[in-house]
Structures are given as structure tokens and as C-alpha cells.
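First, the structure itself, so that you have it in front of you.
Partial complex: the chains shown occupy the same locations as in the complete assembly.
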Amino acid sequence: MDKLIINVAVCGSAPTREQNPAIPHSPEEIAQEALRAWRAGASVVHIHVRDPQSGSPAFERELFAEALERIRAESDMLVNLTTSGFNIQAEDPDEERMLPISLKPDLCSLDVGSLNFRGRVFINPTEWVDKAARRMQENGVKPEIEVFELGHLRQALDMVQRGLVNEPPYFQFCLGIPWGAPADLDTLMAFRRQLNIDCPWSVLGVGARQLPITTHAILMGGHVRVGFEDNLYLSRGVLADSNARFVERTVELAKILQREVATCDDARQILGIKPKA
Amino acid sequence: MDKLIINVAVCGSAPTREQNPAIPHSPEEIAQEALRAWRAGASVVHIHVRDPQSGSPAFERELFAEALERIRAESDMLVNLTTSGFNIQAEDPDEERMLPISLKPDLCSLDVGSLNFRGRVFINPTEWVDKAARRMQENGVKPEIEVFELGHLRQALDMVQRGLVNEPPYFQFCLGIPWGAPADLDTLMAFRRQLNIDCPWSVLGVGARQLPITTHAILMGGHVRVGFEDNLYLSRGVLADSNARFVERTVELAKILQREVATCDDARQILGIKPKA
């Protein structure tokens, strides 16, 4: 069984300081949260950016760049920038969404399917997805392929066959979003079965499902994602004061369950990303 | 086990006469295909309309109304009008999509989720879906809840809990569309498990998967949908010359597998639709 890659999604675009005051806003705060999580054992950080003042979702090149640089300056953590592009107000939003790729992070998320996502429709047309995948290939950026449904996985496997993703593909099973596939064990196993190739996969579960579904994954040989983007509470009524709390708990679980936690170097090897210079 | 409801989807909006010359275009042709299928054993017909001349997808009130009337004039078949609304060019497309409800057919299809659907994105925002469900309730029209993914089913079960669908809800598991959930047995069982309430469900499978997946469903107590909207071939290279061919084969299978085929009255009872006056 591969060593365990702990992905941490430190802020996302949805959670607010009203919900949890520890949500980072500025690139500096985001980097600090990433580095705390890294010290606790996370090897990959998934990043959305926010307006430093208001905390509302943003998609500015400088914000992404600053967060990336700050993290790289102090760690060997793998950085995964989102291309979800919610809230983009741009002339060419399709092109704008690919902006983070040009910063050449280690990874970029790639949402391959469309779905009703909380209050909105998350639209990812196949043409755009193919184009973004090619852009990542050209820039040496590894896609973290986010799939919320069995059909997304099917579409992604077709992309792999069409050569749009370098080996090995890396999947994130995103479970429990309203209204994506639920974060239950039956669904995780259905995804696992449909993933009929040998490659790394990770799972995230929303809210209270984060803990059980990632624990199942640790035992099944999968990797995990934790953090504020998916979950704000350590337990009922107990807010986490840092993303690091989720990472610490995952490390503790991995230790008891006898699965070694991947270093950043291990994670690069598992994901087929060339070592940091 | 309930008697078997055979749904027939006689034309859809995608298949062309280039692909199969038996595709009906005009309301009269559509009604003729419905009635052929009814004589063969189908109890529910799912209807899209086309431009009578060109055969391109249409969404005109008169076309729906004519098809409905022609079928009702000669049969007790349950009529299910689509609300998918592809190709609508209207000032208020959301309202326009609900037009078929006002004709008070027995059922209307209700697509609850969004997904990449062949070359386009099939967008069904939750607000619209809720609104369409309420409109159906107000008009005494039964929704045939189309779910292409586990998350769609989850969303629909939430709607049932919120009282937006009268008992019993009726589900159509739409499997095998690129890029929805695949039409394989594992997926059918995953859907079946997630449907944790006792209610009628049906399955459709695209192309060559129509035959095996509907056969599994016949054995599992589900209902089935066949017809040109999903499949044009009886077997490799052999085009069906009428939707009735698929219905005949399903009836033959049901007979061998000892599952009684529902009459239109049976179907009304199973679906909780009041008897035809």
C-alpha cells in the first residue's frame, strides 16, 4: 500500500469567518495555514484565494502567486491551485479559469463534470475540460481530477484514454456535496470499482462525513483530503482552530492504522511529479 | 413483485432519420409509433416533439398537444411529456420548459440534476426543478423523476422529503449517457441501494446496454424504458423498424422471466395516477 498523501484544502471559497473565525483570507494567512498543515503532516495543499479584506471569493493572479511563493519559500509542500473559477467576472472566463496553470504549481484541480453544486450549477463543459487538461500537460502541471459523480469518473477515464492526462492520473473523489454523490461507504466502493485502472486516488467528504470516509480510504489504500474547504468542525459543536487539527488527527489515525504518511518527496513520487529542484 | 411497466421513448430529440429512417417526426407519426408500442405492450409513452418537416427538435405547444390528443383518442396509454427543453429559443425559457405540464398529460419527465450530456451541458438548477415539481403537483401531473447520477437521486429524495412530489415518487434511472453514470450492473445496484424508500423505479440504458440493463431490472423488480430515444438497433447492425420491436422483445423476455406486463390500468395503479375518466 502506498504511503498516505494528506491533502489539505485550507479555505475553499464558501466558508466564512462567521462560520469559523480561523478561515484564512489573505495569501499570507492562506500560506500560514498551509504551512501549519505541512508541519502537521500534509504534503499537498489545495488553494482557493479570497479578497484579503472582505474574504469573498477571488481569482486574481497576484493572490494565487503570492500564496504559492510564500508556501514554496518555506517548505517543499506540493501546491495545488484551483481552476474551479467560481465568481470569475472576466471577458473570457474560460481562459481566466486556466490562469492558475500558468503559475506552474505542482498541481491544479480539474473539475471534469457538471452538477448542481450547493446553490448554483457548476458548469464544466467537456470542451473546456479537454482544453484545460491540455494546458496542464503543456505547462507540466499535474491535474488533480475532481469527480463528484460516477459519470464524471467515466468522462475522466475517457480523457485518460485519449492521452489528455499524463500517467498516473490522480483522482479526487469529492463526496457529499449537495447535490453530488453522497459520502457513504457504498458510494466510495462504487467509485473505487469503477476506477478500473491502477492509479492514486483520494477522497474528501463534506462536513461530519469527512472523518469516517477518509478513515475508510486510509484502510482501502486511498489518499485523503481534509481541511476547512470541506469541514469546519472537529466534532459536533467543536470548531477547529486551524486546518492543522484535521491533519494531526489524520496522522494519528494513520499511525494507529499502520499506514505510513507520505512526505512531500513521497507524494511527488506517488503522483509522478518530478522532484523539487 | 409489481407488474412490469414498459415505458417507450419513441423519438427523443437526438436521433435522426439518417441514423434510422423509422424515427417519427410529426405528431401524427409520433402518435402512430406510440400506438404501435402500446399494442405491443407498452403502457407509458415518453414524448419529445420535432419539427414535422425538418425533424429537428421542437418545443411547440401545438405539437405536444396534437401528439397527446392523437394518442388519447385511440388508447388508454399513459402519456409522459418531456420538460427537458433542449433547443428552446424563448424569452423565458424556464417558463417555456414547463409548458407541457399545462397540457395535463399523465406524467411529465423531471430532470433534477445537471450534467455534461453528450455535447452540451444539461442545466437543471435546483430552483427550477423545485418550481417545476410544484407546478406538476398543482396540475395533477405525475413527475417521472429522471436521475443520471447518484447525486441526482440524493437531490430527488430530498425533494420527496420536502413534499414536492406526491407519493409514490417514480424514478427513471437514466444510465449510459455520455457523461452520466454508466449502464452497468454495479451502477444499477448502487442506484437501487441508494433508493432507500419503497417506490416504483425504472431503468433505461443507452445503445447496446439497453437490453442487458433492462433485463436485470425486470428480474430486480424494476420497470423499464426502451425505444428510439435510447437505442436504434435491435442487435449489432440491425436497425429496428419501429419502437414496437423493442417493446415486443421486452414482453417476450418478461413472459419467459415470469413477470406479468402491466396494462395501462395497472400502470396507473402502480404509479398512483387516477384512472382514466
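Note that the chains are named A and B in the order they appear, and that numbering of residues resets to 1 at the start of each chain.
Note that a residue touches a chain if its C-beta (ideal position, glycine included) is under 8 Å from a C-beta of that chain, and two chains touch if they have at least 3 such contacts.
Being a predicted model, the structure only gives us computed values, none of them experimental.
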2 chains shown - copies of the sequence in the complete complex: 4
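We adopt the following convention: only the chains that are shown with their structure count from here on.
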Touch list for subunit B against partner subunit A, complex: 113-116, 119-126, 148-152, 154-155, 158, 177-182, 186-187, 190, 193-194
